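One protein chain omitted, others in place.
Take a look at chain A:
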């Protein structure tokens, strides 16, 4: 267990059952608040009472207090967008937390382990040879799974410093996928395909629609049910294969199921909104500081925090400046300092 020091959990004491329930309720309330704020905010502000009335009108008879434009802004533009951001954030963060547990390494995330770049490569390839739509989701999933398989293959060949080689293998695979993405954009027809490819790669929730929302919610929910359902198994697998076996659990198959679920959630996010970094790496670490390393508590908290964080980040991305900044820049600006802090903390812990 040479890497034991790295996987030390948060400094917070373990949280009791009632405190955990309170925390989950509070985080859920925060997510709802963030969603509502996000729907009201923007270059065309919609008052909160109008938003609530428009939402209520979907399920009950409400006399319209809103203008037709407000209704279109809320229902067609903003609602699918903020809900997509929430689903993507939850999926990324949940996957990150599961990957960190499985690899017993807090520096692992959808991006550092190459899955996100694999998904991007799969996505652009699908756009190039087929078209947008479901094929992008399939391409992204295949790409993420292949990238993860490649990282594991490289990783296995070195037993010296497992924590670092895993991250370095991720860097290598990401770079390779990045090069292939460059090749695809280079050969893409500049008249028909290239604009779509480039726009998709930039990463944004601006193109969110109800059908795309359905896709990302469906995939994330399926992956989420598997990962949250196996939260105790993640605890067992986080002890390492040998110990898992002595506890009567076969680690190989369980890990495969969890990795497939993580790939599904990550590729669903990449398929609807391109690569968005740092969420799946940083949020699980923050969640671990709050609730400790027990995945029964960590996974739901990480999912809720990830959803809230990405909704807020996306709202800032579209409202801070007159022209929208890519949301990936906002998550990186918040994520990199936190990551640097985690690196320092881990270095201190390992010493």
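The rule we apply is simple: contacts are C-beta pairs under 8 Å (C-beta built on N, C-alpha and C of every residue); 3 or more make two chains touch, one makes a residue touch a chain; residues count from 1.
Definition applied: contacts and distances are computed from a predicted model.
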Field: Omitted chain, identified by the protein name its UniProt record gives, among "ABC transporter", "2-oxoglutarate ferredoxin oxidoreductase subunit alpha", "Spermidine/putrescine import ATP-binding protein PotA" or "Imidazole glycerol phosphate synthase subunit HisF"
entry: "ABC transporter"
Statement: Missing-chain contact, candidates A:51, A:73, A:197 or A:238, resolves to A:238
Query: Which one, A:19, A:156, A:296 or A:344, makes contact with the chain that was left out?
result: A:296
- request: Determine which one of A:50, A:104 or A:193 touches the chain that has been left out.
  value: A:104
Message: From the list A:202, A:249, A:286 or A:338, pick the residue that touches the absent chain.
response: A:249
For chain A, the residues touching the chain missing from this view: 1, 4, 7-10, 13-14, 104, 229-233, 235-236, 238-239, 242-243, 245-249, 254, 257, 288, 292-294, 296
